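Handing you this structure, nothing more for now.
This view holds just a subset of the chains, kept in their places.
Letters A and B name the chains as they come in the text, with residue numbers starting at 1 for each one.
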Amino acid sequence: MNVVELQRFGLEGLVRGERPAPMPGPGEAVLRMRAASLNYRDLLIVRGDYDPSLRLPHVPVSDGCGEVVAVGEGVTRVSTGDRVVASYILDWTHGPPTPEATARRLGGPQDGVLAEFVKVPAHALVRVPDALSDEEAATLPIAGVTAFRGLFEVARIRPSDVVVVEGTGGVSIFALQLAAGVGARVIVIGSSPSKLERARALGAWATIDRTAEPAWEERVRALSDGRGADVLLEVVGGDNVARAARALRMNGKMLLVGVLGGSVAQIDMLPLFRQYLSMHVLSVGSRDDLSALATALPALGARPVIDRVFPAFDARAAFAHLESGAHFGKVVLRF
Amino acid sequence: MNVVELQRFGLEGLVRGERPAPMPGPGEAVLRMRAASLNYRDLLIVRGDYDPSLRLPHVPVSDGCGEVVAVGEGVTRVSTGDRVVASYILDWTHGPPTPEATARRLGGPQDGVLAEFVKVPAHALVRVPDALSDEEAATLPIAGVTAFRGLFEVARIRPSDVVVVEGTGGVSIFALQLAAGVGARVIVIGSSPSKLERARALGAWATIDRTAEPAWEERVRALSDGRGADVLLEVVGGDNVARAARALRMNGKMLLVGVLGGSVAQIDMLPLFRQYLSMHVLSVGSRDDLSALATALPALGARPVIDRVFPAFDARAAFAHLESGAHFGKVVLRF
């Protein structure tokens, strides 16, 4: 079968390869892939920045939607013909994360979904509701699940909460849609007026242009009657963490989902003590979170935002587009 | 000033009375009432079934919306001219309930809101958003807050949860609107086809006519892929509690909000043990819950359902209408 292989680190290391088609073992299923979507993590992996010791050649990309074409012994969870999406962390089915459950991950260290056929444990699969297209379903496993678990399992937001979302990356857009969908007042912080306008169209209650207002945390406090936000999704890292802390209310929660601006956070902690803050590292979620998300999106009238669809075997162009940062929404591949 | 007084128990004991207008003490505010709404508890009080030792004459009814016309010393929370709604449990401002915080209650033992002017502690007041009318705001304090706290603070529902709501009383309709508003799949159990049709129009994912299907819990299980519901709002009491338990999934939550069908529940507990259920008595909520609800409803695009509006001083007719059980939505009084 045809696959996309990373033969050496770098975008130009992505080439078409050939592998034997997989057969399902006990408890496993084989999918014919229909669509995949890219995450920033996939780009780090391809560049060699995520895990320089990754064994090559490697089939990249974690998130994909496919059709079940074969199941192994003992599989009752899915049947041939089912349209499914695979959970990125293959053995984390439910409950809190454990080292055992979070070891195997699609797209690294395990081979990913840029292949005509992919074999996964059946317990990692979730049936896709009719209301979601293949491309939309393919966007859920990392970005969607991270936002969903962060908001509903970790922060446990409730309607009327003030939720600050930084940027308009994949997780941030899902967080905006989900939080606005349940009646939270979402404030999006960004630097591109046109992207902020799109955020408002997706349900943002307010937006703040950080270029125009570098001390955006003060406006967050003003918008929330001086109290500060209940929850903040922090994706920048570095110095921004301290600013984010000042935007939160007493007893507020900071969800840490990324370090785009520098992996070393410098946090002046003295001012934080009177705020009784908590900070929670998010890292995706379980199969049950993915299942809940797939049901919830149509119920909330929200559709995953897709920036552009590339042919699956033109993965290099798709990655280049992701790298450019020009996108708003997910970059998708179609088989 | 004019008031409606209960001079002896029974609907015919409701008569117009006269009282001196109240003056605000330190930390207090006086409201000119604009609208009030009735709860089943008000009817029990008027009949003498709630607290036979209640001292008469009594000004009944707990829920109301008014305009601040005077504030006492030290009040900064509200100002003259603010349109506000008062929290039923006057001193429960936030956090969990305590005996101290839950002693004083509007409409019994304290005098209620069927008066031209009403004096309350300022910490019990919440400003009404422009998006809500006086009549709509008046429906929130008991029925709305009970549903809001039950779903978001006790059960902590999340989008995609299956939530069963029994009946179409005041709390049940709010629970339907709020749960559907956050993407839960709401199943309403009822006995009136026309009321169930209205429930579907308000967002119910499914409805079950218990007259046609007395073993409705089996259909709940079928609708939820054999798992059972995540959360169930139980308002009937009596034998129905056991049936409700069978409708829930393992580790599911039953919210107990009423005992219309008999205050003595007979629960066969043996079958419950394998289900790991928990049961939670709901009893309204705090001022902060009321505040969150008032912000949340417009954000969710939901409006309180008002059945009929009576003149405030025609309270007897309003109570008779509530007693008839013919209503769908809240019975409201207008000053």
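Operating definition for what follows: contacts are C-beta pairs under 8 Å (C-beta built on N, C-alpha and C of every residue); 3 or more make two chains touch, one makes a residue touch a chain.
Computed from a predicted structure; not experimentally measured.
Peer 1: Which copy number describes the whole complex, given 2 displayed chains of the same sequence?
Peer 2: Copies in the complete complex: 4.
Just so it is clear, only the chains that are shown with their structure count from here on.
Peer 1: List the centre-to-centre spacing of subunit A and subunit B in whole Å, with centres computed as mean CA coordinates.
Peer 2: 39
Peer 1: Which stretch or stretches of subunit B touch subunit A in the complex?
Peer 2: 148, 152-153, 156, 158-161, 178, 181-185, 291-293, 295-296, 299-300
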